[in-house]
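If you scroll down you'll find the structure; I have some questions about it.
For this depiction, one protein chain was excluded, whereas all remaining protein chains were kept in their positions.
Note that the chains take the letters A, B and C in the order they are written out, and that residue 1 is the start of every chain.
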Amino acid sequence: MSKHMPPAHPFDFDALSPFDDGDKLKEECGVFGVLGVADAANFVALGLHALQHRGQEAGGIVCHHPEFGFNSAHRFGYVRDNFTNATLMQTLPGPLAIGHVRYSTAGAKGAVIRDVQPFFGEFSMGGAAIAHNGNITNAIALRRELIERGSIFQSSSDSECIIHLMARSLQKGIPERMEDALRRVEGAFSIVAMTRTKLIGVRDPLGVRPLCLGKIGDGWVLSSETCALDIIGADYVREIEPGEMVVIDEKRGVQSHFPFRRVPSRFCIFEHVYFSRPDSIIGGRSVYETRRQIGVELAREAPVDADLVCPVPDSGTPAAIGYSQESGIPYAMGIIRNQYMGRTFIEPTEQIRNMGVRLKLNVNRALIRGKRVILVDDSVVRGTTSRKIKQMILDAGAAEVHFRIASPPTAWPCFYGVDTPQREKLLAATMNEEEMREHLAVDSLKFISLDGLYRAAGEAEGRNNKCPQYCDACFSGEYPVAPSDMIEKGFQLKAAE
Amino acid sequence: MSKHMPPAHPFDFDALSPFDDGDKLKEECGVFGVLGVADAANFVALGLHALQHRGQEAGGIVCHHPEFGFNSAHRFGYVRDNFTNATLMQTLPGPLAIGHVRYSTAGAKGAVIRDVQPFFGEFSMGGAAIAHNGNITNAIALRRELIERGSIFQSSSDSECIIHLMARSLQKGIPERMEDALRRVEGAFSIVAMTRTKLIGVRDPLGVRPLCLGKIGDGWVLSSETCALDIIGADYVREIEPGEMVVIDEKRGVQSHFPFRRVPSRFCIFEHVYFSRPDSIIGGRSVYETRRQIGVELAREAPVDADLVCPVPDSGTPAAIGYSQESGIPYAMGIIRNQYMGRTFIEPTEQIRNMGVRLKLNVNRALIRGKRVILVDDSVVRGTTSRKIKQMILDAGAAEVHFRIASPPTAWPCFYGVDTPQREKLLAATMNEEEMREHLAVDSLKFISLDGLYRAAGEAEGRNNKCPQYCDACFSGEYPVAPSDMIEKGFQLKAAE
Amino acid sequence: MSKHMPPAHPFDFDALSPFDDGDKLKEECGVFGVLGVADAANFVALGLHALQHRGQEAGGIVCHHPEFGFNSAHRFGYVRDNFTNATLMQTLPGPLAIGHVRYSTAGAKGAVIRDVQPFFGEFSMGGAAIAHNGNITNAIALRRELIERGSIFQSSSDSECIIHLMARSLQKGIPERMEDALRRVEGAFSIVAMTRTKLIGVRDPLGVRPLCLGKIGDGWVLSSETCALDIIGADYVREIEPGEMVVIDEKRGVQSHFPFRRVPSRFCIFEHVYFSRPDSIIGGRSVYETRRQIGVELAREAPVDADLVCPVPDSGTPAAIGYSQESGIPYAMGIIRNQYMGRTFIEPTEQIRNMGVRLKLNVNRALIRGKRVILVDDSVVRGTTSRKIKQMILDAGAAEVHFRIASPPTAWPCFYGVDTPQREKLLAATMNEEEMREHLAVDSLKFISLDGLYRAAGEAEGRNNKCPQYCDACFSGEYPVAPSDMIEKGFQLKAAE
Partner (left out) sequence: MSKHMPPAHPFDFDALSPFDDGDKLKEECGVFGVLGVADAANFVALGLHALQHRGQEAGGIVCHHPEFGFNSAHRFGYVRDNFTNATLMQTLPGPLAIGHVRYSTAGAKGAVIRDVQPFFGEFSMGGAAIAHNGNITNAIALRRELIERGSIFQSSSDSECIIHLMARSLQKGIPERMEDALRRVEGAFSIVAMTRTKLIGVRDPLGVRPLCLGKIGDGWVLSSETCALDIIGADYVREIEPGEMVVIDEKRGVQSHFPFRRVPSRFCIFEHVYFSRPDSIIGGRSVYETRRQIGVELAREAPVDADLVCPVPDSGTPAAIGYSQESGIPYAMGIIRNQYMGRTFIEPTEQIRNMGVRLKLNVNRALIRGKRVILVDDSVVRGTTSRKIKQMILDAGAAEVHFRIASPPTAWPCFYGVDTPQREKLLAATMNEEEMREHLAVDSLKFISLDGLYRAAGEAEGRNNKCPQYCDACFSGEYPVAPSDMIEKGFQLKAAE
């Protein structure tokens, strides 16, 4: 879903009031599908619960039953508050189901249930549903063209283009129509789709977003991350490869195709830094271990004399452990997180509005007083939270505060399925490291280098600048797919050097 | 909305549990629109409240504001429970708004918010919304054709065809596209539509459903019935004529066109009998007065010696007054209605499920005991309620029970926007008057004649059988527009005589 | 419940927003109880639904099951929206249950669930619950005394005094404790109470409020009105007599006592005029017939030359029928009521707030135009609604408007369980008939005489001024029980003549 879309439909008044400091990049979606088990929708619900970190605003499930046909439910709120209810789940029968969780663009007033995926379309040969993780970078142009030809959009989502392109394809079969549609599409997509009998998975040629295949009994699973295989007790089989389409049915099992032109893959390195869950395995690597190793690299690149290494909970924890282990400085929980924070407040009091980070974090005062503290955080986006945390630590009596950041400076927006502030709001877009240190008013501030990050992610030689192993556009400004809608709107690419 | 549509979208679990004895024909929709007043949506809300009898399941409003664009809200439930709320109404700004109330097909499990009108479409020249009262009799064929060409339907409503036809029209302007679309459409339609600046009203060439024009200050109103003009203090101007399209904007006022081939009009006579509110004026006649006059005609056609004339509340009341006045037999409230009955029960107890009519009606026992009672009702559809009421009256000690029905026997389903049971469930489809009397086990049962009904409706000479002045297909089986979808599905028209 | 109580407990924020023109006297309560049937609470729910006109704000049920003990539910809103739900009703098992519906004092912000009856108390010999219709006129004094002795009140209800007095009684049995308590209480009370095994009914010595006994199978029923016996199919046995206490258990059936000093009874005559349902039988008389007879008396006392007799719906209907029949002037529905009006609006728009009576009533314009209209209404309290209705009728083009009122001028507040405005707000407290006519600006205005009202209620000789057969304090200012709390607060009784 891109927030830059013109509204497809007048907004409805079901808007949530997201309470969010807006100081993290947000993965926008998680996708999950199951074929060949009784009550597949129940498995999808559990899978989506395990993928909730990839999208907290809303979720949806579409399923198919030979007798009862397609059914669906789309809801705002957490999976656990909606899709655990027996009465609802009884309306979602059948051995085949797909689901989607999504994050909404911060501050959008127009959160509408029509934007919640999976999307469904009825074609002349039958129905199909798709769930999309990623972002289509030529969606505005496609939408304009489709509207001119008479398509009526029901959502403001870029993903809806895909199903309209499918509806107009001259191909007969649904998988073939999907290939047709995806060849018109630019950008990042990891898609889980279904027909009445088939479960379909596709990744864009660069393989920007993750997608993996699992097996449960005689059934099959597609999931954004492996942690969602674990929750349902499925076995991990393999990742869907960049540019691969798998079509799975109960008779023939998994059929693999590569319908797109092959290009070197560019997996999103930020999935390792922050988006994916630490208990997931990506590219054969433990995400937790990569993060811990970032801490180790950071301790080597940016050592400092101090008394304690404290994570900014919870995303900074693995890197802080690594930093402590490499540096020998004791690891400690200097900041305590309130377990009872949720995400939304309906019509909050002024005081709640002003509380910010103090509602969820508190300093462990007795521990911090008089100490030189290294704070390890995963990233600095706008810097607003970092400033508040620094202040809390100082108010508690810390002698020194040193920030160590487990990613390079985030200087460029992501156009491949991540909600990033506009470029001018990114602290690193306008300041160098020393300016940021001054801005945050800390004793020292160090980011891991791009090469250090690549090393931690398993590339012993660091980044191959000729042909980078990952998509790191948010750090480097090197976009592997031109963001054509954004360029049309005036976005300035990095000047060639 | 036709219940015979194949499902366009898997159903969502928000189904209401309609509690309904299913023994009345149900008007399926009311439409209303306002242009040229501040906060037009508030006026639409009031108008829809006054039209609530035309559709109780759900309602929707779309509005347009020069700065804030199109906005909308669609809700299940009564207008008064949704569209009176200030917080919601603030999200519906602007001087132009249209609205719709609808009744859902009895027992449909798949009530989905996507089926609630007005429908909205974004075209290359801007957005438009339409609200439709009536039914399109070739919707299945149109839908099939549109899907083959790549349209994606979001609802199961026949009315959605119109907006897809508009999206594919080669015309430039939205009114022109609507003309184009409506020329492809068969059946009954009274439509209120809007663009960013225009309010549009159209009636099908037969003028089956009502639609009238009003004036409020410098603004204009379109409404299914005049009673909704009264509630907002608008002045009645005139009816939209059969086959007329009016396009209203703030500069040029009302522009009238007749884009369809002219045919003799056939207004629905059941609007006079039951659907419309008694305080509305249709065709220059008071609906109340027509109904009272039906009672007068009935007293002449079917006199009987008795002690009391009692209406079956509330729809039988005007005819009962007329019957009493013509016969000289005292009018009395022999059946009392519980004011606190609503329409739906969520997960009702077994006992509630079995209560039926006793939840809303009670016999005035002290009045009825030992009396010969004439009960005046508006119609007999399946006869189930009539049997229960008869039994209640007898249990209370009535000496005799005589039914007088303010409409002819309902023997044929309506395909023009009324929810009718299948033909074989209509009592009059399988029984003659005497068989019905035996079935209901009453002392006498008489229906008004078709000619008597026409006389009460102002046709002094009765029905012109060559060219009937009204659509009376539900009584006569003479369908002014061939119900082509239904014929394709096997519906048998009345054999030519 | 008296609104004059000091708050017993800080109010909770569950206040409803009652939308009410405040221009009717409001009965404050209905009571109902059943013993000796399976799932008695279901029967109580139906009975309360039939008594909903006696209190729309909230309802409660307490029941007892030999194994599961006492259970209860108290809810704001209509019975039909709460106590029809199977999941809730399953929590209310057992063969014995009582219930209560209540009306809240208009505009009270502090509607709290703690004020909703029945009240429950655990005594050393077991629990008991009571539901009270009426008002205790010495509640403030009793409450003060009880608090001084250490009782803690949970509600602001006058009725709670009864259960605290019972808790402190030195008697052993619960019926005996109730007698003890009620001997301390002044005012009006029709009470339905229960212990683990007994259903108890009591009426105050004057018998101000109604209470009747019914039989259903082997079980017993107590109800405010007979219409609630009808809905569950119970047979009417008799009224509980003024000053009578009945104690019913499954073994011994109905035991009757008269624990209070006998005095001549004074049943509330306004129950006949307005409060009770027309299909109820009180004192052996049909309420409907009494009201129709009031119309007859009114036509004799106050004839006028006119074209139509129209009721102000719905409470003026029976009297209008009587007026028409006696005068020979045709009866007509000149004002149509919107069936879809409810009672509350949550956070209404400004426009809704200002709509007033037009939201629920509309004039039948085609009928009224040019006519001389007699409007029959049940009462004039503050006169605000009457003025609006008159204006609507004139706006519709009536030639003349004549008001005929089915009760004498309401000049005094009721302290026996009816919500009346303060005396100075009663139109008849400050104006005579002619002044009221001028104030309402109608062509004529006539109230039925007190004697006429008594005749219509079956007292052929009219009112016995020495010893009036009814309580008519609201008309006459003659209070059969001194309202001692109110006198302490400064209320001025009528000067002796």
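Brief remarks follow.
Just so it is clear, contacts are C-beta pairs under 8 Å (C-beta built on N, C-alpha and C of every residue); 3 or more make two chains touch, one makes a residue touch a chain.
What you see is a predicted model, and the numbers here were worked out from it, not measured in a lab.
The omitted chain makes contact with just one of the residues A:Leu170, A:Ile346 or A:Cys467: A:Ile346.
If you put the hidden chain back, the residue from A:Ile113, A:Ala141 or A:Ile231 that touches it is A:Ile231.
Residue A:Asn85 is the one among A:Asn85, A:Thr197 or A:Thr420 that touches the chain missing from this view. Contact with the chain that does not appear here is found for just one residue of A:Gln171, A:Thr197 or A:Ser286, A:Ser286. Counting over the whole complex, chain C has residues 7-13, 62-63, 69-74, 87-88, 91, 113, 120-124, 127, 129, 144, 147-154, 163-164, 167-168 touching the chain that is not drawn.
For chain A, the residues touching the absent chain in the complete assembly are 39, 42, 45-46, 49-50, 52-53, 56, 78-81, 84-87, 89, 227, 230-231, 277-279, 281, 285-286, 288-289, 292, 314, 317-318, 321, 325, 330-333, 336, 338-342, 345-352, 355, 358-359, 362-367.
Throughout what follows, only the chains that are shown with their structure count from here on.
Between the CA-based centres of chain B and chain C the separation comes to 37 Å, rounded to the whole angstrom. As a whole-number value, the distance joining the C-alpha centres of chain A and chain C reads 61 Å. Shared interface positions of chain A, i.e. residues touching 2 or more other chains, are not present.
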